[in-house]
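Here the complex is missing a single protein chain, while all its other protein chains stay put.
Chain IDs A and B follow the sequence of writing; residue 1 opens each chain.
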Amino acid sequence: MNTTSLIEAVRKHFPQAVSASHTFRGDATVILRPEFLLEVARFLKEDSGMRMSYLMDLTAVDYSAFGKRPTPAFFASSGVAVSPSSEIPDENPWPGPPGEARFAVVYHFFSVAHKHRLRLVIPVNEAAPEVDSLASLWPAANWLEREVWDMFGIRFRGHPGLKRILMYEGFEGHPLRNDYPVKKRQPLIGPVN
Amino acid sequence: MEYMATACSHYDVDRFGAGLPRFSPRQADVLFVVGTISHKMAPVLKRIYEQMADPKWVVAFGVCTCTGGFYDNYATVMGIDTIIPVDVYIPGCPPRPEMVLDGLMKLQNKIQHQRTTGERAAPEPRPEILER
Partner (left out) sequence: MPIETTDLAPRSNAADLETRDMLLNIGPAHPAMHGIIRIVTKLDGERIEEAEVEIGYLHRGFEKMAETVDYNGVMPYTDRLNYVSPLINNMGYSMAVEKLLGITVPERCHYVRVIMSEISRICDHLTCVGASAMELGAFTVFLYMIKAREYLWELVEKVTGARMTISYCRIGGVKADLPADFADLCRKAFEETRKVLAESDGLLTRNRIFVDRMSGTGIISAEDAMAYGITGPFLRASGADYDVRKDNPYAVYDRLNFDVPVGTRGDNMDRYLVRMEEMHQSMRIVEEALRQIPSGPVQVDPQTGHAIPAAEMVDLAKVGNIEAISGDSAVTCPTLEGSGRAQHASIAADEKRVVLPPKEDTYGNIEGLMQQFKLVMYGHGVRPPKGEVYFPVEGANGELGFYVVSDGTANPYRVRVRPPCFAIMSALHKILTGDMIADMIPTFGSVNMIGGELDR
C-alpha cells in the first residue's frame, strides 16, 4: 500500500482514534489519541492488508523547547534576522508538533510482506506521562520502552519490568528531557567535573 | 579497534614485549584503558585497578580516557585520572598505531628510570569544577 492508502485504511477502521495525519517527505504519519493505541497496534499487526511484522523503532520527543531555543547573543544584539530558511521549496509543509502536549511517543512500523512503513505519534502530557505498553504484541518493545522511560520518564502501563537500561541505579532525572542540562553529572565515584 | 590493529601483524606490539593480553587483572602488569569510560563503568574500572598486583602501570589510550574527548556531557568521565593514577597518556581519536607504539616505548623508558619503590609523582591538582 502506498502512504495515502495506509493512512486511509487506519482512518477507516478507527475514525475516532485518528486526530491528524500527514505525509511530510513521503513518510506516512498518523497522530493518534492515546487511549486507542493498543487497538490500533493490534490491527496493524494482524490485519492482512497491513501485516506490520516489525516494530522498528519506539522513541519519544520532548517538544517543550520547540521554537523557543534561544538565539545566539550576537544576533539578538545586532538585529540580524535568523528566521528558518523558508526558501527551500516545500509544497507539503509539516504541520508541527502534535497538539499542546509536551511529549510525543513515536512508533515506526514496517511490514516485510508489503514493504510499507507507517509512523504513529501519540501525544503525552507532562502531568500524566503514561502510555500503554506494546510489549505484549512485539517483544521488541520491551527494551525500547525501557529506554524511553530511562531517557524521558514516560511510563508504560503493562510493561513487564520497567527499569533503567542505559543509565545506572542512583541516577536521578531523565537525561534527554529538554530541562536536563547537558553537563550535569552525577558520578558514582570521583569528582563532579 | 585500534588496539586490535596495533596488536596484529602490521604493527605488531608483540615485538615490544606487550604481546600477551591477559583479560584477568590479577596477572597483568599494565592496564590499557581503551575507549570512553562512562560513569556507569567507572566503579568497575576502579575495582579492576585495585585488583591488579603491584607493580602496576596504567596507560590511558585515546582522548576519551585522557580528558573525556568531545563527549562533555552527563554520562562521561572527563579523564580517568580523576579515578585512577595514569602513567602514559596516548591522545587521539583513535590514536594511530604508531602513536600507541611510541606511548609503549615511553612507558618502558619511564619504568627503566623509576626507582625500585615504584613511587610516582603526585598528579597535578585539578579544580573542583572545570569552567569552560
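Rule of thumb we're sticking to: a contact is a pair of C-beta atoms (placed from the backbone, for glycine too) under 8 Å apart; a residue touches a chain by one contact, two chains touch by 3 or more.
None of the values given here were measured: they were computed from a predicted structure.
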Discussion item. Using the document's contact rule, name the residues of chain B that touch the chain not shown here.
Written reply: 1-2, 4-5, 8-10, 23-25, 35-36, 38, 40-41, 44, 48, 70-71, 73-76, 93-94, 96, 98
Worksheet entry | Those residues of chain A which, in the complete complex, touch the missing chain | 24-25, 27, 29, 53-57, 59, 61-62, 65-67, 69, 71-72, 74-75, 82-90, 93-94, 96, 106, 108, 112, 115, 117, 119, 138-140, 142-144, 151, 164-168, 175-176, 182
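One rule holds for everything that comes next: only the chains that are shown with their structure count from here on.
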Fill in: CA centroid of chain A to CA centroid of chain B, Å
40
Worksheet item: Across the complex, what residues on chain B touch chain A?
Response: 39-40, 42-43, 46, 72-75, 77-78, 82-83, 126-130
Fill in: Contact set on chain A toward chain B in their complex
167-168, 175, 180-193
